[in-house]
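Here is subunit A:
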Amino acid sequence: MNPSVNIASGDKFLWAAYIVVWVIHACYMLTLVNRGKRLERERKELNRN
Partner candidate 1 sequence: MKTLFKLITVCTVVLLGYGFCQAMYIAPKEATMGDVQRIFYYHLPSAWIAFLLFFVNFLASIWYLIRRSKGADALALASAEVGVMFCTIVLITGPLWARPVWGIWWTWDARLTSTLVLWLIYVSYLVLRHYAVGGQIPVLASALAIFGFLDVPIVYMAIRWFRTQHPQPVIGGGEGSGLAPAMWVAVLWNLAAFMLLAGQYIWVRYRQALTTYDLEEAHAHASLHEEPGGAR
Partner candidate 2 sequence: MSTVPGLWNITRRSLAKDLRLEWRSKDAINSMLFFALLVVVIFSFGFDPTAEESRRIAGGLLWVAILFATVVALNQTWTRELRNQVLDAYRLSPAPAQALFLSKTLGNFLFVTILELLMVPLFVVFYNLRSVGPVWQLLVVGVLATWALVVNGTFFAALSIRTRSREIMLPLILFPISIPALLAMVDATTAILTGENSPFFWIRLLAVYDLVFTSVCFVLFEMVLNAE
């Protein structure tokens, strides 16, 4: 039942789809992390004043 043994052309699409899904999730997680860091920085700036 291992799909990688069965390299039909359809499986290109299967792997492409799964990779795309995780790339999109990774990108979104990245935006969350970046915004989190920026907000943390701004909060520290504010507390310093």
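Candidate entries met the following condition: all candidates are chains of the complex that A comes from, given by their letters.
The definition used in the following text is that a contact is a pair of C-beta atoms (placed from the backbone, for glycine too) under 8 Å apart; a residue touches a chain by one contact, two chains touch by 3 or more; residues count from 1.
This structure is a prediction, so every number in the text was calculated from the model and none was measured.
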By the touch definition at the top, subunit A has one partner among 1 or 2 in this complex. Which number? 1
In the complex of these two chains, what residues of subunit A are touching candidate 1? 1-3, 6, 8-14, 16-18, 20-21, 24-25, 28, 32, 35-36, 39, 42-43, 46, 49
